[in-house]
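These notes are about the structure you will find just below.
Apart from one protein chain that is not included, each protein chain of the complex appears where it belongs.
Order of writing sets the labels: A and B. Residues in every chain begin at 1.
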Amino acid sequence: MNPGMSALLSVSDAHVAYGKVEAVRSVSLEVGDNEIVTIIGANGAGKTTLLNAIMGILPLRGRVAFAGDDIAKLEIEDRVAAGLSLVPEHRELFATMNVEDNLQLGAFRIAKATAAKSFARVYTLFPRLKERRKQLAGTLSGGEQQMLAMGRALMGAPRLLMLDEPSLGLAPIVVADIFRTIGELRASGVSVLLIEQNAQAALQIADRAYVMELGEFILDGPAKDIATNQRVAASYLGFQHEATSVI
Amino acid sequence: MPQRLPIIVFALIMAAIPFIPAVPPFWIVLLDNIGLAALVAMGLVLLTGVGGLTSFGQAAFCGFGAYTTAVLTTAYGVSPWLTLPLSLLVSGIAAVLLGLITVRLSGHYLPLGTLAWGLGLFYLFSKLEFLGRNDGISAIPPLSIGSLRMIDPGTIYFAIWIAVLICAVLTLNLLDSRTGRAIRALRRGHIAAEAFGVQTPRAKLLVFIYAAVLAGLSGWLYAHFQRAANPTPFGAHAGIEYLFIAVVGGAGYVWGGVLGAGIVVILKEILQSYLPYLFHGEGQLETIVFGILLVLLLQLAPTGVWPWLMARLPFKPKRKRPDTSLTLPARVRDADAAGVLLQIDRARKQFGGVIAVNDVSFDVRAGEIVALIGPNGAGKSTTFNLITGVLTSSGGTISVLGRKIDNAPPQQVAKLGIARTFQHVKLVPDMTVLENVAIGAHLRGHAGALSSMFRLDRADEARLLAEAARQIERVGLADQIDQLAGSLSLGQQRIVEIARALCVDPMLLLLDEPAAGLRHMEKQKLAALLRQLRDGGMSVLLVEHDMGFVMDLADRIVVLDFGTKIAEGKPEAIKTNPEVIKAYLGAVA
Partner (left out) sequence: MNTTIMLFLVQDGITNGAIYALLGLALVLVFAVTRVILIPQGEFVTYGALTYASLSSGQVPGTARLAVAMGIVAFCLDLFAGRRSLHPRLVGRAFAINIILPVVIFALTSWLAGRHPPIAVNIALSLSIVAAIGVFLYRIVFQPLAHTSVLVLLIASVGCHLALQGFGLVFFGAEGQRGPTIADVAFTLGPLRFTGQSITVYAITIAFIVGLWLFFGLTLYGKALRATAINRLGARLVGIRTTLSGQIAFLLASVIGAISGILIVPITTLYYDTGFLIGLKGFIAAIIGGLVSYPLTAVAALVVGTVEAFSSFYASNFKEVIVFTLIIPVLLLRSLAAPAVEEEKD
């Protein structure tokens, strides 16, 4: 993010603990307006924990500000109303309701007129959802479920969309489609905070990236620089001893 | 471990109370009622607080005990003492019949089921001709020893409280034993207990019968105390009240049951005598207060009064260290144990349309550390669950030393010498490290419930605890041996799980993310331990995300992605395998 820009989301010195064990230690991050930021890192690094804590699903110690307001004490529902939205790892769709109802509920907090616009926008982004609008969410394919989860989150017209591993369990061709859409989101004025294990794909569309290892950020910078940094591969596949010289 | 001294002091105080001149006779009646309720509550503590099976129907078992002696003594003139074993037997048989169908119920269906048959039995008691319908049976003879007839509340007091004390000691003995640990493990779910050979349905039925027999004893005493039996005290509301007593006292503690009985019986008495003055209303006002108190208690102090009291005691009971010189016989190793230990051949698991494990094959040889790695959702834990019998496979074979074990129950797998740890730690948080680890040695002990109640299990028990202590020392947690497992850090809890698995005396150790949550030094210690185990001939199969740890430790690595094996080989080869790098880092989209 450029130094002059004021951050949309600003997290500083965040700690998240399960009981006595800290899964996230002293993490600070910022996401600016119209920015795509990604957090990459191996399994178990603490990425999902961090995202859930920003959304208010897990308790977080530290400061979380959104659009200038302190949101650390707000309930999940109030964070949604403030313009923060999360597409969680397990998508959490309403499996026995149809696509249209899922989307309609995505707009639960906003006015009816705005909801109509949201429908048009989501159906343009994901034409597939329009075809399937009467189908039950639970019967959709993995890729379609991911689209629906993203569509439902977008229905509430959020300012920041947080995506937790959108590529998880999807075939490569579907992943490409999802990532293309994430790129398009920026054009429509939505900032994105993306968590990915598929580091290559994430770094390709992101502006900036943070690399997380064992609950801490070990590296951050423009996505282009991170993509070529040897330490990323080391962090994933565990050959630190060969790679430490790079940074 | 039951502390002798406090129990003796308590017994002496209780024995002295009737002889204190200033004690009004009415207090003795109250104490009788407390003792009767305490017996039922003690059973509920074991059933609900310890075993995790909530029952609203305990009052019905009191009914079985009471009506058995009522019918036999009045209609057939049988001596009251002769009916005691029969009362207990009838309650026990009723528990077996109801238990066989009820304990299989899962989750909230179980308490609802007990509520339903509790009501059904209440109506049955009040409609059957030979039980005197709603009027019940009166003129039940009193208990008597020689010429001493226990007619007044002051004499039957001794019968009641001797029963309470004996049952408390037996229950404490039972909890502090091999069977007791199995029962205490039930509440944390059946998967962990079964992985160490506990027959969970049998353990559940056992506590169910035990609780029913205690209730039956209470009913038998009640019948001879009141010298009458009618359906009202055995109905649904009484059943609810017993549960209330257990929750108030502290559902996880035997003495909590006794304390709860004291609190509730006295409270009820006070409410019944003063509330009508306060509100000029007609009866049952105490149920309002009861209901409100129950809700408040759940909101403010869900664990009950007893643990709250214990935490404020100035002295803490000391625990005896097990004598580690005692040993258990080691597993007899097969002669061909040097070759392939575990063979997985085209194992397959389908959940609906999703193939979680897709024709995966690999071996683990004796004295070898194999790592199973792969991205999230690759099917690693599912593979573990197929090997350990938690899940039934949809195809392929899994064999240990040439013997097919696919779809064998977890207890069978444990018997063959396969021990595991869990990705989500499954220890009993309110048991000590020693007790948790001793569950691992469950199959290596033999003492049953009865022998442990009467302390005939001590030699067997000492050997089990010695083994557990040795394994705790081996993993380096000797200093934490008496701490509650729930008070350790998550990393240490994982190590406790390894010690528990080692107690099985396994040939193959399955570790699900053992290094997660460990600090760097702890990881190195763990790696050293695992190497040492391997050099001693044990095999290890582990799932782990910390690649540094895996690459340094494993002899061989199997990589899964989307449920399919994509690579297998030595760590160096895996690191440079393009398929593996793609699976982990992803392709450019």
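As a working rule, a residue touches a chain if its C-beta (ideal position, glycine included) is under 8 Å from a C-beta of that chain, and two chains touch if they have at least 3 such contacts.
Since we're looking at a predicted model, the values are computed, not measured.
The chain not shown here is in contact, across the full complex, with A, B. Residue in contact with the omitted chain (choice from A:T96, A:T124 or A:S188): A:T96. Among B:S218, B:S381, B:Q492 or B:S539, the one in contact with the hidden chain is B:S381.
Checked against the hidden chain, the listed residues B:F26, B:W81 or B:Y123 yield one contact partner: B:Y123. Touching residues on chain B toward the chain that is not drawn are 54, 56, 101-102, 104-109, 111-113, 115-117, 119-120, 123-124, 127, 189-191, 237, 240, 243-244, 247, 279, 281-295, 298-299, 302, 356, 376-382, 385, 390, 423-424. Interface with the hidden chain, as seen from chain A, comprises residues 55, 57, 73, 75-77, 80-81, 85-86, 88, 92-97, 101, 104-109, 152-153, 155-156.
The rule is short, and it goes like this: only the chains that are shown with their structure count from here on.
Residues 375-377, 489-491, 513, 516-517, 545-551, 562, 575, 580-581, 584-589 of chain B are the ones that touch chain A when the two sit in their complex.
Interface residues of chain A facing chain B in the complex, by the touch rule stated above, are 18-21, 42-44, 165, 167-169, 172, 175-176, 179, 196-202, 204, 232-233, 236-240.
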